[in-house]
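Just one protein chain is left out here, and the rest sit where they should.
By letter and in written order, the chains are A, B, C, D and E; residue numbering begins at 1 in each of them.
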Amino acid sequence: MTLSARNRLQGTIASIETDGLTAEVTIELGDGQHVTSVITANSVDRLELEEGMEASAVIKATEVMIDA
Amino acid sequence: MTLSARNRLQGTIASIETDGLTAEVTIELGDGQHVTSVITANSVDRLELEEGMEASAVIKATEVMIDA
Amino acid sequence: MTLSARNRLQGTIASIETDGLTAEVTIELGDGQHVTSVITANSVDRLELEEGMEASAVIKATEVMIDA
Amino acid sequence: MTLSARNRLQGTIASIETDGLTAEVTIELGDGQHVTSVITANSVDRLELEEGMEASAVIKATEVMIDA
Amino acid sequence: MTLSARNRLQGTIASIETDGLTAEVTIELGDGQHVTSVITANSVDRLELEEGMEASAVIKATEVMIDA
Partner (left out) sequence: MTLSARNRLQGTIASIETDGLTAEVTIELGDGQHVTSVITANSVDRLELEEGMEASAVIKATEVMIDA
């Protein structure tokens, strides 16, 4: 991994929903929790994303809030 | 949960590091993966965050990228 | 409030517009200024947002720029 | 205003705190609510920000969450 | 420039695609590289953006990752 983003959560693509320019991609992690991402439909096509593929959710640390 | 943010990953605070105005807080999830957050030191104080506490990482879906 | 996000601006939902996966929600603050949010249509449904409801705009401090 | 960011909240700079590369700038809005921003100390210098100045908090709509 | 955002990349609008509430605007920089932006369709209308116009991509420094 050569990217500065601190977070890379590995899992499996559970669902992909596309509408116009926008797509929602949900990844299921190993403990059953889910991460939902909003990306462009263009990226879904470019990366040839499909349900069931192994994939990671990548998140810059400054984008993560804490609730406690 | 009454917040629009789609992602709330539950875990335990594994570490807190504070320097000046900034803090790094790392949460360990149930499957052993970690999420690192950069928040203000002010928020660490206000929420009385401590290592070992149960806490969630909250992330807006538009901030999540996919790597596959 | 148990969330690290530093900003929580209280007001009333002035408008909601939904198209496909995306929604625009505008909150009117007490001084007549407006805050517009782009969230997923899923969150509008899940939180049962409606015009006229009291609601807050929540914003992480690292996302706020200054113009002066 | 020629910038695509949808939100521009006008107020007065209530406080500026700088430490190393980072600064926290708080703006007081007309209804007494506050908006806190984390920007670089470099920008505080470049814009010659001072307490008491009129300033706006500028926020892209995709960065705003709703709590209701 | 009176905005705290550290990055302002000048170029020419190469394409605009709008669908519902969302728009993708691509700017071509002087060295032939492209920057793609997702903004609201409302902002495309308000700024009267058109292909061929000179425009800048504005990005807060905390949103930029490094790959090396």
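To be clear about the criterion, a contact is a pair of C-beta atoms (placed from the backbone, for glycine too) under 8 Å apart; a residue touches a chain by one contact, two chains touch by 3 or more.
Computed from a prediction, not measured in an experiment: that's the story for all the values here.
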item	value
Which displayed chains the hidden chain touches across the whole complex	A, B, D, E
Residues of subunit B (touch criterion as defined above) contacting the omitted chain	17, 19-20, 22-24, 36, 38, 62-63, 65-68
Touch residues of subunit E, complete complex, unshown partner	5-10, 13, 24-25, 27, 29-39, 43, 47, 49, 53-68
Residue numbers in subunit D that touch the chain omitted from display	2-5, 19-22, 40, 42, 60, 62
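Criterion: only the chains that are shown with their structure count from here on.
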item	value
Chain centre separation (subunit D, subunit E; CA means) in Å	22
Sequence positions of subunit E contacting 2 or more other chains	2-5, 19-20, 22, 38, 40, 42, 62
